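This part shows chain A:
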Amino acid sequence: MNGQYASLLIALPLISAFFVPLIKELGRKAVMGYLVMITALQTAIAGWVANEVYSTGKPIIVIAGGWKPPVGINLYIGHFAALFVLIIAVISFFMAIFSFRAVNVEPVDKYAMLFLLLMLGATGMIATGDIFNLFVFMEITAISAYALTAYNKTGEAAEASMKYIVLGGIGSSFFLIGVALIYGATGTLNMAHLAQLAGAIDPTVAQVGLALIIFGLAVEAELFPLNAWAPDAYQAAPHPITVMFSAFVVKAGLYAIGRLLYLFQGAEGWSGLLRLLVILATLTVIVAELSALRQKDAKRMIAYSSIGQVGMIAFALALGTQAGVSAGVFHMVNHAIVKALLFLTVGYVGVALGGTAIENFQGLGKRMPLTALTITIGSLATVGIPLFNIFWSKIRILLAGVEAGYSWSVALILGASVVEAVYYFRLVHTMWFVEGGGRIRENFAIGVIAIFLAALIIVIGVYPNDVWTIVQKAGQDLFNVANYIKNVPLMGVGA
Partner candidate 1 sequence: MVDWRLYEPLINFARKRSMWIVAFCTGCGGIEMPPLMTSRYDLERFGMMPNPAPRMADLFLITGYVTPKTLKRIIITYEMQPDPKYVLAHGSCPLNGGIYWDAYNAIKHLDKYIPVDVAIAGCMPRPEAVMDGIKKIMDLIETGKADGWKRYKENYEYYKKNQDELFGEGWREKTARRWIPWLMGREKKREEE
Partner candidate 2 sequence: MIETALKALFILLYATFVGFMFMGIIRIVTARIHRRVGPPIYQPILDTIKLLSKKSNITHGLIYDFGILYAVGATILAVMFIPLGSIGVLRAYGDLILITFLLEIPMLGIMFAAMSSGNPYAGIGAQRALLTLLAIQVPLGFAIVALAEFYGTFSTYEIVMAQQTMGWSIFHFPLLLAAIAYDLVLQAMFGKEPFDIMIAPGEISLGPMVEFGGKHMGLLQIQHAIALFAETLFFANIFLGGGVVTAFSSSILNTIAGLAVLLVKQVAVLLIATFMGAIFPRFTIDQAAKFYWKWPTIIAALGAVLASL
Partner candidate 3 sequence: MNVPDISIYYFGAIALVLIGLYAALVKKNLLKILIGLSIMETGVNLLLISIGYVSGKSAPILSEGVGPTQAVDPIPQALVLTAIVIGVATTAMALSAVVLIYEKYRTLNVEEIRRLRG
């Protein structure tokens, strides 16, 4: 089959998003069903693409409109992108199902549209091979995220959305400045081409441009202290959207950071930037974990924990070693699964019991045993207990960290992990060993999803070999820029 069909990954959600108003008249169920259908379709396509990429071992390059890069815009679906597009699609599919139960505020058609656009944006961010296109997709993601954050129409939602807009706006402006500088210096926007030219750019421009780009992306990728919007947005957004934020929106930002960082490997001052990123990432972990320590609201607590984990991924990506990047990618996958599970189940508890305050979790083990069990599995996994998936990626990251010479940073991250363990185990204790109310019937579909994710956590934890092979390839894809350049059929302009 022709690899160009991979462009459906972008086209499908975009086109289907515009069809939503048409079926609006058929009612809420129809819209939600439509959403589920589209995401299922997307999952199928993503699965096919991933299969294609991993079986041939070659990336799929989609070239828009027949213009070859660097003049034309291309999509680059390598090992990493294939894997993540699949994750995005799968998580979106699950969340579409969850939305049936979790989203009751009208207008649902707008929700469905934005949902699809969010998915589209993230997919595009990961798949694109053009830096400005990246900006566009980032903005699509961001705008739909702003809107979805405010979707619940409460004061808090609007407030969170506003914070997100202000910070995201500033960030994207500076990102654009960075793009402008880079473009000014190289005259190209294609990433592969940029990578080729990276060594030849004027050092100051490269440094400033790269720094601004990373700055802009760091807002999306929740690096401290640029992540102030995140806990609020996580808390205020509808539960499925929180899952998506944590599972792939952030990851898209992180991916972009990682990708651009390694594209500019040749630029001067690169290692200094890495060190700065490591410091920021370490701070992110510490501050986030400490902030989560005494949270009264489980969702916010897990949001902080998610930020902490993201900091760890950023740490791994910023190490500048193959081991670090692979570990980071592994952690991205694991974190996507675990946080999807946690936000899903916690969100479900919020839906079922009318709030996510910690008090609602008292005696959850007796009230909603399945949900409580899956939350427990998610918690244990996040803490990094052996036989759960995060353990493997965590030790990979930390080993890579020490290997790269950042022992102090690893020590601090480990210290933060202790804090993380404390609040998660408090939650576990609250759920199982504190008396609560009566038994509540659990939703079947959500239970199935939760069990699927939990099983995935344990399966990867007990048998990580296959996933590790996959993420190693993905990490290679991200780290090995020469390969990246080689795979993109550049026209040879300005080279």
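Please note the rule applied: a contact is a pair of C-beta atoms (placed from the backbone, for glycine too) under 8 Å apart; a residue touches a chain by one contact, two chains touch by 3 or more; residues count from 1.
On how the list was made: all candidates are chains of the complex that A comes from, given by their letters.
This is a predicted model, so every value here is computed, not measured.
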item	value
Neighbour of chain A by the touch rule, complex-wide, chosen among 1, 2 or 3	3
Chain A - residues contacting candidate 3, complex	132, 135-136, 139, 142-143, 146-147, 150, 153-163, 165-166, 168-170, 172-173, 176-177, 179-181, 183-184, 187, 189, 231-232, 235-236, 291
